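== chain A ==
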Amino acid sequence: MSAIPVESPFRRFVEDFVRSPTAVIAAIGVLGIACVAIFAAQIAPQNPYDLAEINIMDGSLPPGSVGFDGFHYWLGTDEQGRDMLSAMIYGLRISLSVSLIAVGSAVAIGMSLGMLAAWSGGRVEAFIMRAVDIQLSFPALLVALLLLAILGKGIDKVIIALVLVQWAYFARTVRGAALVEIRKDYVMAARCLALQPMRILFGHVLPNCLPPVIVIATVQVANAIAIEASLSFLGVGVPITEPSLGLLISNGFGYLLSGRYWISFYPGVVLLVTLVCINVVGDHVRDILNPRMQK
Partner candidate 1 sequence: MLAYLIRRFGQSLLVMAVMATIVFFGLYMVGNPVDLLINPEDDLAAQEAAIRRLGLDQPIYIQFLQFLKGIATGNLGVSFVHNTPALELILSRLPATLELAFFAMLLAILLGIPLGMIAGLYPSSPGSRVIMGGSIIGFSTPNFWQGLMLIMLFAVFWRVLPSGGRGQTTDLFGIPVSFLTLDGLKHLILPALNLAIFKIALVIRLSRAGTSEVSLQDYVKYARARGLSEKRIVGVHILKNILIPVVTVLGLELGNVIAFAVVTETVFAWPGIGKLLIDSIGLLDRPVVVAYMMLTVFMFVMINFFVDMAYSMLDPRIRIKAGKS
Partner candidate 2 sequence: MTAPVLSVRDLVTEFDTRAGALRAVNNVCFDVMPGEVLGIVGESGSGKTITGFSIMQLLDKPGKVKSGEILLNGKDLGRLGDTELRQLRGDRIAMIFQDPMMTLNPVLRIDTQMIETILAHRKVSHAEARQLAEDALAQVGIPSPAERLKTYPHEMSGGMRQRVVIAIALMLEPDLIIADEPTTALDVTIQSQILFEMQRLLSNRNMGLIWITHDLTVVAGLAHKVAVMYAGRIVEFGPVSDLLDRPAHPYTRGLIDSIPSNASHGKRLTQIPGMTPNLLNLGKGCPFRPRCPRASDICASDPETSSTGDGRTVRCHNPIEEGLDDTASAT
């Protein structure tokens, strides 16, 4: 036993992670999806927003059709003759970037408020945590929906709404983790010595808050994607000029009853695969980090 060298926590994490084949497949899926989104312009057969490339004569073709000028539409076209495959690749990019920006901002705001609450205690803490409680007692989708009903459509507004409904998760988690750390002797000692609070917070407290934040952030990215898709489906999300997967599905809704299922179906499958992959990875990361968080 003693012969085993001390491993870095990261390496141990990776070793634990690869033990589950399902999680590895899901992680590869997440990476693949991310690559597709990043290189959307290079991968997509068509630029769905370049009107010169779209042929209205090819409207509503079923999957596998060959278009007017010999173009192969693997997943069919929408009513305007747009290649669905390309539209989905671009839509994926919008869905992913919106939710990543939103979750990133929510992490930053939530962590700051959570650490502030843990560090200052007293009234400040009570006020922040009360706000967290109230925020979390209302469903995210409804809060975002009502906010957008007032603010109006737009990518920036969707991001604001997502941040508003997600910051509280991070604030609560970070406060909990930070409190554990702040109560430790060395932090107490450092505080008594009047060392710079920023150095204590960022040097010691912050790193200890990271594992739970990573777990929650993974899950919240999936949530953000789903909420954004729902908002766009309801007509209060991203504008029609920048359709996310949700908006693509929404556009196809009108054609579903006449049997042109593919306009809604395939973007939904991509959404499903994306969310399942992220959730499986998130579940597994939580299982690995959890026992260590308790130690």
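The working rule: a residue touches a chain if its C-beta (ideal position, glycine included) is under 8 Å from a C-beta of that chain, and two chains touch if they have at least 3 such contacts; residues count from 1.
Selection rule: all candidates are chains of the complex that A comes from, given by their letters.
Please read all numbers here as calculations on a predicted model, not as lab measurements.
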**Asked** Of the numbered candidates 1 or 2, which one touches chain A within this complex?
**Response** 1
**Item:** candidate 1 partner contacts - residues on chain A that touch it in the complex
**Value:** 134, 137-139, 141-142, 145-146, 149-151, 222, 226, 229-230, 233-236, 246, 249-250, 252-253, 256-257, 259, 261, 264-265, 268, 271-272, 275-276, 279-280
